[in-house]
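Only a part of the assembly is drawn; its chains keep their places, and the rest are absent.
Which chain is which? They are A and B, in the order written, and residues in each are numbered from 1.
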């Protein structure tokens, strides 16, 4: 259960950083969706390590193998099992970690919870777990593209990108327009504001050379979502988005629409007036961030996610061993000074999973019967 | 399903603002817990409207009736059904809303989703729904007090309080200590820093006199949580806390530990070094906010929640009617210029629900069998 996400369109991920493979099962996928391994591969390639000189040099081809659920190039409605073999394993590189808890990693809490842990590369806590999420998210994205167009006249498009690295933020007001995928992918930091992107890259290189790390903020916008997705109480759309985001490694915060800054406005400044536009009910402003009362209102969904600086740094750190005795730890080897750029496709994948699941739930309750 | 929360210790809430009653069912409660209606009433009284001159004047006695699941003063392990009759209904007061969508409320999205809505007082989207959460949370709190002490040597204590109203924030560094309940309850704004509390009260009164509203920030701290609660992937403890918080009306953001501010630190500044203290593994700092790798590490859990300004304001607002025609709306009557103080017991209730549920899940997987 703890490794499954979603209620109707579900994904279960499995696998450790230095085990033989990682993977995912998608269960509940609508039948007859055209789907090829290449489409999934495309998203995995965006997540793959070793793509630029500002991320981890771990080399993984990350070739996905689809083992079930596809026939004649279409989904059958049965579980889709996807497998990615781990290639660049260096188990010996982690011997020191068998006995020492890395600060701000999951080593201590895994040991405390389970009484056992696979210490090699973080085991299950490694970001390699997100390979399965991205593979599943690729399927969800395709459903939103095709299904959104067929059901609702427009594809649902999800665009995540960096707005901040360390203390370098995109200036206010310069990203009003929905960024294109090309703008995001133009630089390895995935910030569509070119001037800021350049500074971010320099900062990451500088930090890397010092064996240190930085975090940042990802903004995500979604357009084409029809009104009506979500639920009024516990399963509010923003609640499920928040859960999805805080389920990602290294995340420390989530805000939607006006977010924390909105707490400094008055109601008269914050409320989104309604108007008729484009032949339907629209809001004049979008401080709600596309969700009202837990349910999408058809405006752009806009939220931001805070990522802490990478816990692995190439500097000596104070810690304890399994017996609680003080010791020092110095990570060696591969090092990812800023994971935020590679988190962009992962954020998008999780959003796609949330939206498809809620779409199916909405259709079930509100679209099955006419009275 | 959408009105149920939790996997093992579950609560289902029901009821509308101006229907006959609201309530909750708690299913999965451990047996033999001593429990009286008075204990639940105590938490409901903290949430009750009409308690001070800075909140809504709606008058509700909010007397809870326990209909099942208790025998000889103890829980039996069977569902606990709790009922609170609505008293102060003024259905006629809402006739205008049958046809007009209130800005930044759930009126439009409910209509878009369901094709029908109970417009009286917001129906299911009203904060009266949270009566059921608080009643269920009172049971969870008692479990954490008694069960925590029995299992773990210390009660689990949950303390929420305001740190910001509009642009008035508690100064940095003055709330290092875990505030006492008395300090929080000392003023109707539930801010334990007396000087700030006074300013907050004045600001709320000023805003109310202008027919306007303000939001704010609640911080919540939890002490006594044993290491090991949570899960490594989708059901991370912070993910379920984020979901719980964003499931509350009017919330726009969540951050844990260092939160959004932590994105401006370097890894070498952010990491929480381990040490041995009090005979167990502890962190020197707590930027993680008590959770690492999705699992509690035994430190204080610390998070903050952003509440937008109340959507109901006593000023004319631009909107549309059910046919999309432009119209103006002016709320009349009861008005709650700042809901944040009354959200304090609701936040605590949701945290208690999350923690009991995760405690049971952890005990099931990791505490049932010894190998």
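One rule holds for everything that comes next: contacts are C-beta pairs under 8 Å (C-beta built on N, C-alpha and C of every residue); 3 or more make two chains touch, one makes a residue touch a chain.
Being a predicted model, the structure only gives us computed values, none of them experimental.
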| item | value |
| --- | --- |
| Homomeric complex, total chain copies (2 given) | 4 |
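Keep this in mind: only the chains that are shown with their structure count from here on.
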| item | value |
| --- | --- |
| Whole-Å gap separating subunit A and subunit B, where each centre is the average of the chain's CA atoms | 26 |
| List of subunit A residues in touch with subunit B within their complex | 1-5, 7, 13, 101, 103-110, 112-115, 124-125, 129, 164, 166-167, 207, 212-217, 227-228, 230-236, 238-247, 249, 251-260, 262-276, 280-281, 283-284, 287-289, 291-298, 306-313, 315, 317-320, 324-326, 361-362, 366 |
